[in-house]
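Here the complex is missing one protein chain, while the rest keep their positions.
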Amino acid sequence: MTRPSFGQRVRRNEDARLLTGRAMFVDDVNLPGMLHVAFVRSMMAHGTLKGIDAAAARQRPGVVAVYTAADLGDYCKPGPVLVNPPPVPGHVFHGCTQLPLAKDKVRYVGEPIAMIVAESRYVAEDALADVIVDIDPIDAVVDLEAALKPGVPLVHPHLESNAAAHVVQRKGDYVAARAKADIVVKRRFLYDRGVAAAIENRAVAVDWDPRAEEMTIWDTTQAPIPIRNGLAKMLGLLESQVRVVAPFVGGGFGPKIMMFYPEELLLPWAAMRLHRPLKWTEDRQENFYATTQERGQVHEAEMALSKDGRILGVRDWFLCDTGAYDPYGLTIPINTQCTLLGPYDIPNYETEFTSVFTNKPIVTPVRGAGRQHGVFVSERLLDIAARELGIDRVEIRKRNLLGPDRFPHNHEIMFQDSAPLVYDSGNYLPTLEQAAEIIGYDKFIREEQPRLRASGKRVGVGICCYVEGTGIGPYEGARVTVEPSGTVRCATGVGTQGQGHFTVLAQIVADALGVGVEDVRVVTGDTREFHWGTGTFASRGAVVAGSACHAAAMSVRGKILDLGSAILGAPADNLELSGGRVKVAGSNDPGIAFGDLAGRANPLRGAVRPGTEPGLESTAYFGPDRGSTASGVHAMIVEVDPETAAVEIKRYLVVHDCGTIINPLLVEGQIHGGVAHGIGNAFFESLVYDDQAQLMNASFMDYLLPTATDVPPIETAHRETPSPFNVLGLKGVGEAGCIPTGAVFAQAVEDALGPGAGVEINEIPMSPNQLFELMHVSGKERA
Amino acid sequence: MGANVRVDVTVNGTRHRRDVEPRLLLSDFLRQDLGLTGTHVGCEHGVCGACTILFDGEPARACIMLAAQADGHEILTIESLAAPDGTLNPLQSAFRQAHGLQCGFCTPGMLMTLTAFLRDNPKPDEPQIREAISGNLCRCTGYQHIVHAVQIAAGTRAEDAE
Amino acid sequence: MKPAAFEYHRPDTRPEALALLEQHGGDAKPLAGGQSLIPAMNFRLATPAVLVDLNRVGDLAYMRVDSGVLRIGAMTRHRDVERSEDVRRAAPLLFEAMPFIAHAAIRTRGTIGGSLAHADPAAELPAVMLALDATFRVESVRGAREIRATDFFTGLFGTALEPGELVTEIQIPVTPATGPRTGTAFTEFSRRHGDFALAGVAARVTTDERGTCVSARIALFGVGDRPMAAAAGARLLEGQTVSDDLLRATADATAREDIDPTGDIHASSRYRRHLAGVLTRRVVARAFERSRVTHEE
Partner (left out) sequence: MNLAGTFTFAGPRATVWALLHDPAVLAKALPGTKTLTLAGPGRYEGAMKVSIGPLTAAEFAVVVTLSDEIEPSHFAMQIDGKGGVGFAKGSATVDLAEGADGGTVMTYASDIQIGGRIAAVGQRLVESVGRMMMKQALDSLNAELEARVKK
């Protein structure tokens, strides 16, 4: 018997290539005659573009072409709005998207103005300084609140204000609930921007074959199929003339989604004119400007509670920084609205946001995608309420959790996938109890903390809950083929950026067909192999593409059984599939190898019977009505040096529930990475803009990614509450690790400093310098 | 400006002679001129560690060295680690066992850094391992499984430990 | 992020190197380890017309102790300094500071002379040299001279080097030789391991047999435009025995009088000043402790 791989710590199929340096990334594409591209980018955040003089650059030896907006003609059109807003009644949305090269106006530092094509990247960079750009500066829009005041310069002058969108969502009657409350806690919260910081920067390589009229584009994208379809349309080619390959991609984390970045649009266009292969590889400095970012939000939020700590309602009002353009619609702030509800029974909820245009790089989802903000707001309000009511932090959470009998639970507001927010399943109380037990919450509070505090040590514990909407539609597809060699191929559209699709999807197919995981070759991210689907985002790869792979594999299984039944002369339900063979169950006869069966199913002579298809191959699609809801609890123990304000994380625990687990090893890897990202956001990573939207730390020297000595060992425990929304019971896990980290960090640090310090952390990130200031200010106030 | 200079360098045991522009970075030389694309470039200012190679046996950042400086020296890259038939060496194998890589982009730099580290320090404890890789940024793994991989390679952790 | 073009020379001997530096004057930069220079060139914030690569000059990498002086050739790699038994014995402060410099893969290339001539105000080694009262030998085609560390660092990335001059040797008085009851200590506060410090302190304290401080040197980095000698702080220690009050007074005087830090995105001027005080107190306390240990040995 081939042992089922589900739930096993299966090692990855893709690792050998990555570990030996053989795996191909986009920047590894080197073609004869290849030219290299660099972009002249705006040094000003906001201004009128009065003139571009590229004459000297065009003269420089080694420069092949210089293009400005004027050279693009009709191709210089604003890019598409990628995600239309969900149909929330009364919503306002102004979609403003970017031109491939700026014309008339620049709106952020780094906006591309001219494209230089040269024999090497070295020469292309030499030519950057040759281009003279004349910009008449306009005061930059930086601060979210100031951006909405009258008289402020407009990022998009055809609009009435810098408001990009406005949405109100309501559930129940918050005003009435508030009137009945014993206590209302209200605070202002900030959660600032960071970069995704995939270690691989973006890259695009293009080869246009003018004789075959075929274009191949290697692209560091999370969504090759939409990119192919969009580019074909823009370039006036058939979709079949364009092949987009997302080979190995060195980390995605959101910004490598189907952005139609200027570079993605311009290289194919130029390749068709120059008839030479082109490549652009973003450098790290460009990445800080040219690749999208996320996180800037300001909240004014209040929670109304009864004196026994039950949440009667929440009202949240927030501003969401969308940067200079808003191609990604309302995904981030809607996620914030929905995720704020957490695992709690919140009967009355009023949530309103305004998205704001600023002169900063474009905002699109980065791992977490607005969810951490919502969790930060509700978890912080609960902490403050617990303190004011004299209720223990874990206890107040327990009192408000949705019970296991409340599913599916309709929250009556709209989620990012344009469907109402419905939790599919969950079991929150045991998760919280398990986390409290593993971290030793009671004992820590009762014994360890007082003892350590008496010896001068400032230690604290934090514990926070979250739920995460994952695995949304619209759909993905997969084609499973048994080749005559016996190898099973599984082709799907989602790209892979390290999540382990080559293994996880192989496990799904292997278990359906009774073959080894290593015998399933997964092909992803190549439109020549599969061209229906969307991409890898919203923790959906395993859920949606996985379900499609399962369906396709089950269909192939049916074909194997049908054909096997005919050949072996036994009824299909008497057959078993194991070790890559179909045989009669319990018989000593070895049966038939899949490869032989595949040959028989594709005969060179004779007829394929009417109503059947040749070969052992099936294509299937999966489109969930709505996403599935993962959940979890994070707990952290920290020690704060009260003199230097340094914070050391002593323990970090994640108890989480992502439904049925395909591969615990990979799930743990996803969680570890997410937590590290969350720790970065909480404590290290900060994009510092001055009052003219100049980024002050566009390098890895000053933008601090957490290192191995900054991330503690992470303890994990798994719980499995399967999703009823897909056959396998799957929920997504890719983003879970980073969602509650800021909230749990804030709670733990406050707890370490103790109630006497009077420090309240309502802002993320929180550097030692900021913490020092908070400690100092509250110390003075106390005196 | 600046005539080409001769680089006579042994990479992974093979001697290469090239004339290069003095400003050519060693990382670009390895990747473009020699086609050894396993060495990855992540920041080009010496912080992320993805381009770490062994230069005369010691770890060095290829993105902040000139190809010209390699003249007369020996370099080992990620491509040197596995056996010619592709069999993974014990460190590579431990990375697979421990799931010490996800997207794999930082992995070549991690492996080269650790190759020198384990040679000099065959039985490191966890803080030593973490310090050893603290100059190599990874955005995917949170480092924990990399630490496990090093422990497996050093024989201080069982291969199937959870 | 590719460097601009430059003219490149790789001399084999010291006289050739000095001649090239003389010939090109201010247009030439010596390339030692390159771990600061090449990143700056990749950003095109440094665009030297000429690079004189010192890596082939054979006689600039050595460490030896003679007549009470630890001599380190300027092209000695950090990695070799950090692994040197001579350094551990003769200059424990330097030995203690080495692992704080960046990361192993940087230290294998970076050189002690390059780091000192670069004179980054947030770097560890210049402050260590101030605390140890080191002297640098510098050479040019016009001859050699010696510059005390206290006179060498003149401002932001500024040194007393004249065009054409090269640091060739670092001379450090052997620590035990300056008194049997000498203790040294080093620490820094940085956001992450290997980062430039927000503040850092190196100290050397010598006491008599009763534990009274007879001489003290405190040097700070990351808190000014150059490494800063804490004269006011050190003055308070002399003639005193260690006590919490003394340590606190020293730390306060250092933070208040000896430094004038600027702020940046990681640390305000006020926070740096505060950190400098805290670290000074901790480091001086440890130096005193160690002076007792040397005594007891």
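For clarity, chains are labelled A, B and C in written order, and residue numbers in each chain start from 1.
The rule we apply is simple: contacts are C-beta pairs under 8 Å (C-beta built on N, C-alpha and C of every residue); 3 or more make two chains touch, one makes a residue touch a chain.
Here the structure is a predicted model, which is why all the values come from computation and not from measurement.
Here the chain not displayed is in touch, across the complete complex, with A, C. When you scan A:N697, A:S723 or A:Q770 for touch with the missing chain, the hit is A:N697. Among A:M44, A:M258 or A:M303, only A:M44 touches the chain that is left out of the view.
By the touch rule set out above, chain A reaches the unshown chain at residues 43-44, 109, 128-129, 137, 285, 288, 688, 690-692, 694-699, 701-702.
In the full complex, chain C touches the omitted chain through residues 29, 36-37, 40, 43-48, 118-122, 155-158, 196, 225, 262-266.
Note that only the chains that are shown with their structure count from here on.
Centre-to-centre separation between chain A and chain B, using Cα means, comes to 28 Å. If you average the CA atoms of chain A and of chain C, the two centres end up 44 Å from each other. Across the assembly, chain B contributes residues 21, 23, 44-45, 131, 134-135 that each touch 2 or more other chains. Across the assembly, chain C contributes 1-5, 43, 192-194 as residues in contact with two or more other chains. On the chain C side of its complex with chain B, the touching residues are 1-8, 10, 31, 34-35, 38-39, 41-43, 51, 53, 55, 79, 102-106, 108-109, 192-194.
Those residues of chain A that touch chain C in the complex are listed here as 121-122, 125-126, 283-285, 643-644, 646, 684, 686, 688, 696-697, 699, 701-702, 704, 706-707, 709-710, 767-769, 772-773.
Chain A contributes residues 9, 11-12, 14-16, 18-25, 27-28, 30, 122, 196-201, 248-253, 281, 283-284, 497-500, 664-666, 668-669, 671-677, 699-701, 705, 707-709, 711, 713-714, 737 to its touches with chain B in the complex.
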